[in-house]
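One protein chain is absent from this view; the other protein chains keep their places.
What follows is chain A.
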Amino acid sequence: MSQDPARAHDPAQAHDPARALTSAPVLDVDPLIDDPETRIVVCCGSGGVGKTTTAAALGLRAAERGRKVVVLTIDPARRLAQSMGIDALDNTPRRVKGVDDSADGELHAMMLDMKRTFDEVVEAHADRERAATILSNPFYQSLSAGFAGTQEYMAMEKLGQLRARGEWDLIVVDTPPSRSALDFLDAPKRLGSFLDGKLIRLLTAPAKLGGRAGMKFLNVGMSMMTGTLGKLLGGQLLKDVQTFVAAMDTTFGGFRTRADATYKLLQAPGTAFLVVAAPERDALREAAYFVERLAAEDMPLAGLVLNRVHDSGASQLSAERALDAAENLAEARIVDQVDGKAGLRNSPDTHGSSESPATETTAPEAPSPDAGSPAADRTTADGAGTDRTVEQLTAGLLRLHAERMRLLSREQRTRDRFAARHPEVAVAEVAALPGDVHDLAGLRDIGDRLAAGTSPTGAVRGEP
């Protein structure tokens, strides 16, 4: 399928006459992280947008600007975790080495171990014997090992604990890669309402209510319900659940209270939310969703961090002109000498790799005859450099530029769409890096880019 019908489907091109065009206010992160009133920064957003990296970079920057910071990460990439010295999962904040402490700041980091956190909650609130009963309960073991909601709940629980310890003046939190970015707001309430709710009373009813006169009618209804549940779940699971619930209930009923307290903490003036996204349609749609939800919950939004934004130092040259110019060079070349591959491949009207070497590639190591892929091993001893002219190179540079310019306009369209929907949201753009970040220097670089707010023209032209 050619691009043309695709273009006609694009709503941004079809009807988006009043483009806001980067009129969004710029998010300045330095005043935010420098302000002693800012005690918690929550980074949220959909998966794969660089949330963890943003949280770590912000934490490092705040520490090097003089604050005592702890970064709570949920599921960091291995090398990033190693670079911060938190690859050992022990649920305790560790001081990060290699941080510039000339401004008297400190950086601590930890990776959430949700099962350990849950265990700690139990141990902190139950006497030893009862804690042992709970910890060995099969139902508890499944619940704590990470089913829907537990990770979100425990992230918030850990945040509450870190805040209560009062050892840090800034806590930066990464949020779990949930199926929806909103889960961590909902999960604590859900778990809380379950553990405090009617169902619990129902499940524990036979034990608690048995014998009390006046409750007889209720009790009959409840036995019937538990009978049904028993039929569904199997009697033994129901018994596990009942034992678990009874143990939890009598030791610390206040799950909901804790959930509410954490929730209030998120609404408190010292908290700032940063929604993290990339300039892609899905990520920004999630971001818009999140912005709306935060407003509805009275949660203070500081702004949007837009990662992986591209730029070009030659933006005065449009994609169309660049392609025309490349075409001119290619034509001159064809007249000159029939080459048959370099000039014509990746003609601008196709996707470039529509004849990608993956076609029919079932054996991954089969050498591909197509020169259009970096995978193809075509640097034969005498092939490289000798038959390549400056004209061919220039044509390639121009095609590369055209691709960049198309990417820029696509990113601009998605950003404009977001800005039109939420013109009030301040945005900090972070210029794209060619590779991943896995050391403090990389995080520092991200922090600099983040603080710059807008990607200055040419900022992407990093040294190779």
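Everything below uses one rule, namely that a residue touches a chain if its C-beta (ideal position, glycine included) is under 8 Å from a C-beta of that chain, and two chains touch if they have at least 3 such contacts; residues count from 1.
Operating definition for what follows: contacts and distances are computed from a predicted model.
Asks: Pick, from "ATPase", "Ferredoxin", "ATP/GTP-binding protein" or "Amino acid/amide ABC transporter membrane protein 2 (HAAT family)", the protein name that UniProt gives for the chain of this complex that is not shown.
Replies: The record for the missing subunit names the protein "ATPase".
Asks: Which residue, A:Val49, A:Leu107 or A:Ala246, contacts the hidden chain when the whole complex is considered?
Replies: A:Val49
Asks: Tell me which of A:Ala124, A:Ala164, A:Leu400 or A:Ala441 is the one touching the absent chain.
Replies: Within the whole complex, the residue contacting the unshown chain is A:Leu400.
Asks: Looking at the whole complex, which of A:Glu167, A:Glu292, A:Asp324 or A:Glu424 touches the chain that is not displayed?
Replies: Result: among the candidates, A:Asp324 touches the missing chain.
Asks: For chain A, which positions touch the chain that isn't shown here?
Replies: Spelled out for chain A, the touching residues are 1, 3, 5-10, 46-49, 75, 77-79, 138-139, 142-143, 146-150, 177, 179-180, 187, 190-191, 193-194, 197-199, 202, 225, 228-229, 231-237, 240, 278, 280-283, 285, 312-314, 317, 321, 324-326, 328-329, 332, 342, 346, 351-354, 356-362, 364-365, 371-375, 378-379, 383-385, 387-388, 390-401, 403-404, 406-407, 410, 413-414, 434-436, 458, 460-464.
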